[in-house]
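For this depiction, one protein chain was excluded, whereas all remaining protein chains were kept in their positions.
And now, chain A:
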Amino acid sequence: MVTRLRKFNRSKGLKATAFLLAVVFITAIVLHVVYIYYRNYDLEPLFEEEYTKSKEFLNDELTPIIDEMHDYLATSIKPDKEFHYYYFFTDEVNTYNNISLDELQKLKYKYEVLIQPWLYKEFKTVQDKSKEYTLYLAFPDDYIQKRQAVWNDIRSELIPITVSFLQSVIAALICLGYLIVVAGRKAEDDKVHLSPYTDRIYSDIQAGGILFTLFIWFYICGNTLMDNNYQNSNLTADQTISMIAIGIITAIAASICVMFLLSLVRKLKAGKLIKHTLIFAILSGISNFVRSFFNDSRFEHYPLTKSLNRRQVIFTVSSGFMVFIFFISMFINPFFGIFAIFLEGLIIYWYFNENKKTFEEINLGFQESYKEMMKSEKMKVDLITNVSHDLKTPLTSIISYVELLSKEDLPETARDYVKILAEKSERLKNIVSDLFELAKSTSGNLPLNLENLDLKKLIEQTLADMEDDIKKTNLRIKTNLTENPVYIYSDGKKLYRVFQNIIGNALKYSLSGTRVFIDMETANNYVNVTVKNTASYDMDFTAEEILQRFNRGDKSRSTEGSGLGLSIAESFTQACGGTFKVEIDGDQFKVKMGFPISR
């Protein structure tokens, strides 16, 4: 359930819809504002239901009247106008009114204004300036009702606009919120996925892009925007067109901004917001570059090269500093320039002198390690030779005496035993000889006799050489060699051993009646030879295991051979500059070899 919900929540369709809606609502918000601006709405009716309680009433209706009355009372010159309101004022001597106080008191919309004459120098009307007086004002009911009706009209227009404005704001926020929450998430998992397109742009460029887009948007809108109307009048045709234009521009700008914003959010989630900025990239590039100069961790275990490196850094930096000093001092005092040159000379002298010493030490070290290497190499060869000698000598005796024994007049059973001894000592001889060849080869002491030879011919020769062995089996060899000779630079005798071992193995371990495939092909200056056969037994080992020394398929444990055939083939091939790979695929046993073709 949760997964399904997540799948829906993070589906691409929903994201795209939300994105579109966000853009639409943002555009709607802007258009609402522009519309209200064009219509030049007074927004007060929105908050104040009753006109008489509004600030507009106080400022535009009441205050002018009070001012008017003030002037009238102060100068006692009656304004030349028809009063749309009632007033009553008396200072106990004179009374100014267009209605009786009693009647005024009966009216609904009446106001009392406190007049403090001492505040005004030229307040002529009243006798006693130190006294406070009350000015009674009132509006006829129908006047206020008319005004209230207009007020209500505006209110009824404003409220739906405001509601839809607020709805747009909320909807836009929801869409953006949703987009921000799901940004970078995919339905399949809970990881943060960065977009391969927009997220490639550096964060700071994106942020700048947002600001730039907003600036452009603001500029264009400012130029497109027309003067506003008199209050509440309908839109002109030009204004309608400009609104459409602003809408389009806003939609475009909003798309760009939201896109970049979401990209920034994704990076923030992935924790790459800062790292993926152009500034960071440049700074880290510079810092890496500078650090690489001073970084000598590579020479950590080599004190001599480390000192060389350090000296080099010191030399470069101080020389640079001297050049700087030289140019600066040329402006001030040429003497210091000469001083800098002198110092530079000292630095160069120090640098070369010390380096020479270090180089000499390095040379000494080289010689030492070379000697050491030669010594250990010689010891290795000696070890192999000596052990080989020590094993071969008793074996020679065994073989010789077994031979002598076989010539004696022995009873039948003893004759059988001697036969077994002869067989086993022969096998031991093979194992010892294989073992030493392998030891020499893997220790890199195999003497090679390299020459240009035709690999195709070598395979043909090997097959012809092994023809008797092949005929003894029930197998057929299927060759697919190249048409032309393929020359490689290698040791023919060793490669003959390689192919002899591999083909010998194939003959030994193949299922009766199957075919052994020998394929040869050239590709990219390489010649590849593959020997494939179908095993006659369960190959319950891996390609790696079969190449381990002495490892053989269990079934073949008791038969002839040293068990080192494949290892020798591998080692010889590698010693001859080739590659060697064993693959096991079901019953298919494959040996793949590759050699560089010589020019």
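By definition in this document, a residue touches a chain if its C-beta (ideal position, glycine included) is under 8 Å from a C-beta of that chain, and two chains touch if they have at least 3 such contacts; residues count from 1.
Convention: contacts and distances are computed from a predicted model.
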| item | value |
| --- | --- |
| Omitted chain (choose from "Carbamoyl phosphate synthase small chain", "FAD-binding PCMH-type domain-containing protein", "Cytochrome aa3 subunit 2" or "Stage 0 sporulation protein A homolog") - UniProt protein name | "Stage 0 sporulation protein A homolog" |
| Candidate in contact with the missing chain, chosen from A:389, A:415 or A:476 | A:389 |
| Touching the absent chain when the full complex is considered, from A:42, A:204 or A:454 | A:454 |
| Residue ranges of chain A at the interface with the undisplayed chain | 385, 388-389, 392-393, 395-401, 403-404, 407, 429, 432-433, 436, 447, 449, 451, 453-455, 457-458, 460-465, 467, 488, 490, 492-493, 495-496 |
